[in-house]
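On to chain A.
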Amino acid sequence: MGVLSALFAGLFAVATVVLVGGLAYKIRLYAMAPAPLKIPTTPAPTTRGGVALRLAREVLIFESLFRANKWIWAFGLVFHAALLMVLVRHLRYFTEPVWAWVVLAQPFGVYAGFAMVAGLLGLWARRILVPRIRYISALSDHLMLALILAIAASGLMMRFVARTDIVALKAFFLGLMRLELRPIPADPILLVHLGLVAVLMIVFPFSKLLHAPGVFFSPTRNQVDNPREHRHLAPWAARLEAQGARK
Partner candidate 1 sequence: MAEVRDFIVTKEAADPLELPKLACGAMAASKPFVAKAEHQAPLGFPGELVPNWQEKAIAKLGDLLTKYRSLQVYLDACVKCGACTDKCHYFLGTGDPKNMPVARQDLLRKVYRRYFTVAGKYFPWLVGAEDLTEEVLKEWYSYFHQCSQCRRCSVYCPYGIDTAEISMAAREIMDTVGMGQKYSNEIIGKVFKVGNNLGLPAKAIRSTLDGLEEEIKEETGLDVRLPLDVKGAEVMLVTPSADLFAEPHIQGLMGYAKVFHQAGVSWTLSTYASEAANFAMFIGSYENMREIALRIRRAALDLGVKRLVFGECGHAWRVAYSFLNTLAGPFDFLDSRYPVPQHICEFTYDLMRAGRITFDKSMNDQYRVTFHDSCNVSRASRMGSEPGGQFEIPRAILRAACNHYFDMAPDTIREHTLCCGGGGGLLTDDLIDLRTKGAQPRMRALQQVAADHGVTHMAAICAICKAQFTKVLPAYGFKMSSVLSVHQLVSNAIVLDGSIQARALAEQATGASADREAQ
Partner candidate 2 sequence: MAYQYNGHTIEHDEEGYLTDISLWSPELALEIAKGENIEMTEERWEVVNFLRSYYDEYQVAPAIRVLTKALAKSMGPAKGNNDYLYELFPYGPAKQACKIAGLPKPTGCV
C-alpha cells in the first residue's frame, strides 16, 4: 500500500512538473519568437478589443472550424465542452470545502462524461472512415484519441460500474497538494484512470495538444489589422535596418 501510494504520488509530481515546466517552456518560446510581419487573415479586427473578441470566438465556439466543416465542428465542440465540464466536476477532489459553483456543475459533469465519449468516437470515426483524414493521420493521432477515450471510459466506469473510495482518493490528492503522503485506494480501475491521466499530462507539452496555448499565439488570429496606421517592426528586422540596405 505504501509503495503504491508513493509510486502514484511520485508519478503525479513528475507529471505536474513536466506539464507545467513543458508548457511554460513552450509558451515562452512562442512569446519570444517575434512575428516580423503583419499577417492577420483578413477581414480582421482593427482594434485590440476586436482581436480579443475574435480569439474568444475561436476558443469558445470554434468559429473558423464551424465555417470549415460542420461535422468536425460538432464533434470537436461537444468533446471540448464536455471535457471542460468534466474538469470542473473533478475540481471537487482537489478543493476543501468544495466551491459552490463546482457543486452546482456537479450533475452536468456526469452527463458530460458521456458526451465527451460520444465526441471522441465521432472524431475517431472520421479519422478512420474519411479517406482524406485517414491519409493525414499518424499513429500518434490515433493513440491520442485512444488515450483520452480510455481515461473517459475508466472514469465513467467508476461512476456507474465499480465505485471507488472517493473519500480516500480526495484525501490522497489533498495530501499530495500539501506534500503529504496519504494512502491511495488500490482499486484497479482507479489506478488505470490515474495512470493514464499522468501519461496525458506528461505527453501534453510534446504533442499536438500544444494547440491549446498555440491558438493564442497564432499571428493570423491575434494581430490587429492596422499596418498602415502603426509601424510594426520586429527586433531582428530593426537590427537589419540599422545595417542599412544591401545594395
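Rule of thumb we're sticking to: a residue touches a chain if its C-beta (ideal position, glycine included) is under 8 Å from a C-beta of that chain, and two chains touch if they have at least 3 such contacts; residues count from 1.
Criterion applied: all candidates are chains of the complex that A comes from, given by their letters.
In this text the structure is predicted, and so the values were computed from the model without any measurement.
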{"item": "Single touching candidate for chain A, where 1 or 2 all sit in one complex", "value": "1"}
{"item": "Chain A to candidate 1 touching residues, read off their complex", "value": "26, 29-30, 32-39, 41-46, 58, 62, 64-65, 67-69, 72, 76, 123, 126-127, 130-133, 135-141, 143, 206-208, 210-211, 214-215, 217-221, 225, 227-228, 230-234, 236-237, 240, 245-247"}
